[in-house]
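A single protein chain has been omitted from the complex, and every remaining protein chain is retained in its original position.
Going by the order they are written in, the chains are A and B; count residues from 1 in each one.
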Amino acid sequence: MSNEMLIVRIYLSEADRGKRKTLMQEILTLLQDRRAVQAVTVFRGIAGFGASGEVHAADILRLKVDLPLVIEFFDEPKVAEAAIDLLDDLVPRAHIVSWLTRWSGVPTTRSRGGSR
Amino acid sequence: MSNEMLIVRIYLSEADRGKRKTLMQEILTLLQDRRAVQAVTVFRGIAGFGASGEVHAADILRLKVDLPLVIEFFDEPKVAEAAIDLLDDLVPRAHIVSWLTRWSGVPTTRSRGGSR
Partner (left out) sequence: MSNEMLIVRIYLSEADRGKRKTLMQEILTLLQDRRAVQAVTVFRGIAGFGASGEVHAADILRLKVDLPLVIEFFDEPKVAEAAIDLLDDLVPRAHIVSWLTRWSGVPTTRSRGGSR
């Protein structure tokens, strides 16, 4: 009913490994398999530094540089928060920020959402 | 006078077509021709999935993959909302989120803005 969406940004590095795949791939797979959110976008930074203090920067011919990644999604606040909870074993919570946004869409009953 | 800006993010896909060009190009052209906002940035995701449920991911040698795009701009709230209205025929409103931010700049009278 509300026109508020919670937008979530998760900060990773390309070097972060999951159990079998990259952490980024495992997060995407989990969010999609559970139908946790409707849409997800992953962005790659071209440079950055992290708590480790290293500077990372992509050169024109990038062979093996560890660049920052951001996984972003937005959904109804309860849905987005459930998705954050779902990631609890994969992502340190210190890497997640979220904030309310005004959504310009028209709320509809979603078929996949069950009793929501 | 206010130091608040409305930041707007519009979520598209590279595959989205406008009438003559890509949807991204038509949105940029419209925003610029009408001088709707002062500055716009387009980001391309490297992976993601959408309501269609498909996973998209860029490989090193990307030939033809449909990646997510985000068009971002910020301006005074009234100006940014007018820009959203301007896009009404081009972009489904469900793809647009916006939120207020604190702007660190000094408000000035803008010559292009007429009586604003």
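Note that a residue touches a chain if its C-beta (ideal position, glycine included) is under 8 Å from a C-beta of that chain, and two chains touch if they have at least 3 such contacts.
A quick note: this is a predicted structure, and the numbers were derived from the prediction, not measured.
Novice: Would you mind spotting which of B:Val40, B:Ala83 or B:Ile96 touches the chain that isn't drawn?
Specialist: Answer from the full complex: B:Val40 touches the omitted chain.
Novice: Of the listed residues A:Phe43, A:Phe73 or A:Trp103, which contacts the missing chain in the full complex?
Specialist: Per the contact definition at the top, the residue touching the missing chain is A:Phe43.
Novice: So that we can see where the missing chain sits, which residues of chain A does it touch?
Specialist: Residues of chain A in touch with the missing chain: 11, 43, 45-51, 53, 55, 68, 70, 84, 92-99.
Novice: In terms of residues, what is the contact footprint of the unshown chain on chain B?
Specialist: That gives, for chain B, the contact residues 5, 7, 24, 28, 31-32, 38-44, 69, 74, 99-106.
Please note the rule applied: only the chains that are shown with their structure count from here on.
Novice: Which whole number of Å gives the spacing of the CA centres of chain A and chain B?
Specialist: Chain centres of chain A and chain B, defined by C-alpha means, are spaced 20 Å apart.
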